[in-house]
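Note that one protein chain is taken out, while the other chains of the complex remain in position.
To keep things simple, chains are lettered A and B as they appear, and every chain counts its residues starting from 1.
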């Protein structure tokens, strides 16, 4: 189908993805190069529709980008006032004392609890005022490369292609957005980033990227229980010592609570279901009281990068750069990636501004700018914490984190490494202990499908399945025979179902449900699933507050 | 021949609206908004008539807040030639909308006005009929087929249990039903081009229309939840209950 002539439009810079990194880059570009033409595309139906985050954010990068953000009405309205770290046992929990000293990276004063989707909507408004052209509802589906091997932009996907791959009556071919420089701002595990990394061998010599899956619910809770500014994190129960993760709960806005659970995708037990872990933690006495008589408003899930500085790939290539979480700029112990994503976008914009002026093929100064910035120092300091959890387990890791923070102050002379990608560490069903999850009660805990309903997810039904299984027979011999279909458990949207389990087990893919978290692309044991962009505007429609 | 297509900005049809906790309405802050789906069908029909050479100009109109510009841009990306935003922050009731549209019809003199049969927010299903009443011109609601020939338009309409065909002298009002057509995508090249098409901004006062609503909202609430009924032991019991208790067979 790529044979059909596509319309073309030329820009100085094309940015793929309208998250904090892409929007910050767009704004910075127009600030420093007001004549540059900048086009930003976003696969969600609108800016913010696919943004899922905690989110407690550090306003540092925002203040550098838009110093008057406060007067201009940026939606940062709930300052953090109180913070707790809870170690959970099955029926109780203890609050870690002296949090500031033991876990300084968890220090949150000066930070704000926000809806990152709302912040992105606001940033998009600023970007448009500065003359950035923003086109939501269009996914970058293909990387364009010119004869010299330089990335020359992206093409959006064709619309109106049927399930069978043939054009329907409504067929509209994609469009080529050609650019001197292309910034990939796709967030964690970008699908075009994956291609670019392979094309230019960007991961050579760095640790494999590791990931976590965050599953989130937005609740409206009774006023009496609402403590705006309170943030809580937990670790311990219900995860075993080999599994990294924990819950968060942030009180903000108008009686809103952001609740969620992150699981490190290096978990070994194939029976583990991140979704059900998230559900059952709500029943723990430390959290349950907040949910009584409350109303669940929204649901969603998204992977995040956890590899840290050791996993950051080469950042530039001829004709472009990687910014934000698709490059892996997330501070894992802090679980914060917004300020780093924005900072990386701003630095890339500055490098591109320079390259535009000098007509360089590769915006190479980006890497140096990163290494000279506070962003690099920050990530270097915390580089050993997440790997320590992988190496020494949850308790050992916590101990190491304490020592690292109090004694070494992040200046350890060694660097811990991750050797295995997340998909390589899953253990077979026969040796994994089964986990018995409680049934949803329909009031505090829920099943997947009623949850997906609250993500307002949809995809045009008549389109090719966007979850591409490379080799179906491998599914049977590996995923089913060895691991008993882990995708049916880790997928937070019920996309993967095993049909005819007793007679002729095969994989049923409900692509319409997909919330674009990217976990299957990461965790599939045989790396047999590729997440591709579906028709533009498909996917979740996270509401304001998410 | 000119066509006027009124388009309304509503909560996207994929989004389940959430009633505000204080019962004053439905949450719209941060909620994705789109063109009313029936209006997309109306725009599509106008564009098809233009492609057939029957229509020379398509004017999209929206009455609402400044953000309704986005909806007009979508209409222009689909093929409308220009648009008019009648800007107001007041709740737009069909009666007032029809009065605004009447004033615009008198100014622009279109021969066809194609509306959606109903807006999916308030489900009033009224504006087209009311406009026709105010203009004293013929109407064909719930259209599933439209043919223009010899200064008249023949419309097949959906009615309960079948269809009806009527022939209208021009100018006429048509409201679009689901089966009229399948609207096209607003493609990216067309969205880019639509940025350059003209959009006129006026207010209801410019047209001399008083927007004051006649209906006031006392409260908005969630519908009561359905309750579980009874479990029965046999088909015989089911048939008897359906017949004698529920009286539905």
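Note that in this section a residue touches a chain if its C-beta (ideal position, glycine included) is under 8 Å from a C-beta of that chain, and two chains touch if they have at least 3 such contacts.
Keep in mind that, in the parts below, contacts and distances are computed from a predicted model.
The complex includes a chain that is not drawn, and of the options "Electron transfer flavoprotein subunit alpha", "Cytochrome-c oxidase", "Spore coat protein JC" or "Spermidine/putrescine import ATP-binding protein PotA" the UniProt name matching it is "Electron transfer flavoprotein subunit alpha".
In the complete complex, the residue from A:479, A:512, A:528 or A:541 that touches the missing chain is A:512. Annotation for subunit A: contacts to the undisplayed chain at residues 449-450, 453, 458, 461, 499, 508, 510, 512. Interface residues of subunit B facing the missing partner chain: 11, 16-17, 19, 26, 93-96, 98, 120-134, 136-142, 154, 157-170, 172, 213-223, 226, 228-236, 238-243, 246, 248-249.
The definition used in the following text is that only the chains that are shown with their structure count from here on.
For the pair subunit A and subunit B, the distance between mean C-alpha positions equals 38 Å. Contact residues on subunit A toward subunit B in their complex (touch as defined above): 7, 9, 45-46, 48-49, 115, 117-118, 121, 133, 135, 138, 156, 159-160, 169-170, 172, 174-175, 220, 255, 295, 297, 453, 456, 458, 541, 543-545.
Touching subunit A in their complex are the following residues of subunit B: 12, 14-16, 18, 21, 27, 29-32, 34, 182, 184-185, 187-189, 191-192.
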